[in-house]
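For chain A:
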Amino acid sequence: MTTMDIWKTFEPDTYYKSFLEKNKRPDGRGLMSVRPITVKVGTITTADGSSTVRVGHTTVICGIKAEIATPVLRNPNQGFIVPNVELYPCCSHMFKIGPPGEKAMATSQFLKNVISSAKVLDLTDLCIVHNKLAWCLYCDVVCINYDGNLYDAALIALMAALQNVKLPAVSYDEENDKASVDIERTLPITLKARPVASTFTVYSDSIQLMDPTAEDETQGSGEVTVVLLENGSLCTTHKPGGQLILPNILDTFVDLAKQRVHAVNTLIGKEINE
Partner candidate 1 sequence: MSLKVGGAEIIGVVLPGDEILQFNPDVNKERICIGPGLRWEDNVVRATKPGILKKTTKKLYYVDTHQKRYIPQRREFVIGIVLKKKGDYYTIDIGGSEQATISYLSFENASKKTRKEMKPGDLIFGQLLVANKDMEPEMVCIDTYDRAVGMGSLPEGGIMFNVSLHVARLIVNPENPFLLNISKKVQYAIVTGFNGRVWVKAKKQSDMVAIMNCILMLEVMTLKEANDNVFKVFESFSRHGLK
Partner candidate 2 sequence: MAKHACQLNFLSRSDGSALYSIGNTVALASVNGPGEVKKSNRHYNRSHLEVCYSPSTGQSMIGERTLESVILHTVEQVILVHLHPRTATNVTIQEMQSDGLALSTSVNATCLALLDAGVQMKSPFAAVTCCLTPSGTIIIEPTEAELKESEALATFVFDGQALNVLSAHQEGCLDSENFYACLRKCQTAAKDVLNFYRRIMEEKYSSDKSYN
C-alpha cells in the first residue's frame, strides 16, 4: 500500500478535500470536465435493439425486447414502452441481492419520466392494429460496473438502444383475427427527440462537480440532473433533496449541459450509422 492509499483509507474526507483545493479530482479531472464516453450498439444479438455504454468506468448494457400486446381500453391506439433498471451486486458493493433497491427504482422512474416528458416516441407509432395489437418495448438496463453517474449512462444506453431497434413487419388478417410476423422485413422506429442527461454533484455552495464518479457521489451531498433536448430546452430537472443550491447555479449547469448534448448525440449518431 502506498502512502496515498493509506491516507485514502484512513481519512477519505481530507484526502478528497486536498484534491478539491487544487481544483482537481482524484482521477485527474477538473471539476467541470467529463469522462470519455464509448458507445457500441447491437451488442446483444438476441435482443431487438441493444447497446453498451461506458462513461469512464461506469458500464451499462441496455437490451430492448419487443413483444406484441393488446392496447389498454383507455388508449386503444397506443403501444407501450417499459424501462427497467437492474443493479446487481456484481457492479458495486453498494447494492444487495433481492428486490430492486431505491437507486434502481429511482433510475427506472427517471427514465420513464424522461421518455414521457421529452416525447421520445410517439406511442401511436407502436400501434399495429387499432384496439387489437400494439408493440410493447421492454427496455432492460443492466449496470455491469458502477462508478457513479448512473442516470447519464442509463439514458445514453437507452437512447442508443432505441435507435438500434428494428421491429419486424406485422400483417394482420382481419377475417381470421390472426397476426403474422415477417421477420425478414424490419423497420427502425422513429425517435421524436434525443434527450441527454448531465449530472452534477454538489459538494459545497461554491464547488460542484460534473459527471461524478462513485467517490464524488459519496463525498458530495446530493445530485442534480438536468436533461436537455437538442434545441436546448430543459426536459427534466431532477434533484432529490441533498444540499441546497442557489437558483443561479442551475444556470451554469444548463449551459454546461448544452455543450454535452451535442457531443453525445453525434457520438451515438456516428455509431448507429456505422
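Per the selection procedure, all candidates are chains of the complex that A comes from, given by their letters.
Everything below uses one rule, namely that a residue touches a chain if its C-beta (ideal position, glycine included) is under 8 Å from a C-beta of that chain, and two chains touch if they have at least 3 such contacts; residues count from 1.
What you see is a predicted model; the values in this text were computed from it and never measured.
Screening 1 or 2 for touch with chain A: in this complex the touching candidate is 2. Of all the residues in chain A, the ones that touch candidate 2 in their complex are 102, 105-106, 108-109, 113, 116-119, 221-222, 224, 229, 232-247, 250-251, 254.
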